[in-house]
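Right, one structure below, let's go through it.
For this depiction, one protein chain was excluded, whereas all remaining protein chains were kept in their positions.
And now, chain A:
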Amino acid sequence: MDMFFDIIIAGFLVIGGIFGIVGSFGLLKLNDRMSRLHAPTKATTLGVGGVLLASMTHAAVYEHHLSVHELMITLFLFLTAPITANFIAKVHIHRHDTPESLPDAGQDKVWATHKKPENEVIGPEV
């Protein structure tokens, strides 16, 4: 039975390591700015998830207690990874795209990152 859990923990560790290295290699290798955003935010988060699963199984099998610290880290990481990705994508759009070069925003007139507040005075008009 120990052999079975050994294989599971080692599998989680190897999968996590491979996902982590794929994410960082994608950050180096991909050419386009926006596609470069995908590799670290998805693959590396999955790699950390694999390591956390391995740590949880290890605590349950070899140290004979349920460890829920990992669940907190997992929850926090999987909640915040999309938010950071969204912020960095907004930085890309804001710095490199004009409102004309972006696709149609549909019902809204412009994309949110180009939208100026209506009552704000822009420039030295005071």
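We adopt the following convention: a contact is a pair of C-beta atoms (placed from the backbone, for glycine too) under 8 Å apart; a residue touches a chain by one contact, two chains touch by 3 or more; residues count from 1.
Heads up, the rule we're going with is that contacts and distances are computed from a predicted model.
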item: Undisplayed chain, where the name is taken from the UniProt record, one of "Monovalent cation/proton antiporter subunit F", "Protein GlxC", "Subtilisin family serine protease" or "Protein-methionine-sulfoxide reductase heme-binding subunit MsrQ"; value: "Monovalent cation/proton antiporter subunit F"
item: Identified contact with the non-displayed chain, of A:Ala10, A:Ala60 or A:Leu102; value: A:Ala10
item: Residues belonging to chain A that touch the chain removed from view; value: 6-7, 9-11, 13-14, 16-18, 20-21, 23-25, 27-28, 33, 36-37, 40-41, 44-45, 47-48, 51-52, 54-55, 58-59, 62-63, 67, 69-70, 72-73, 76-77, 80-81, 83-84, 87-88, 90-92, 94-96, 113
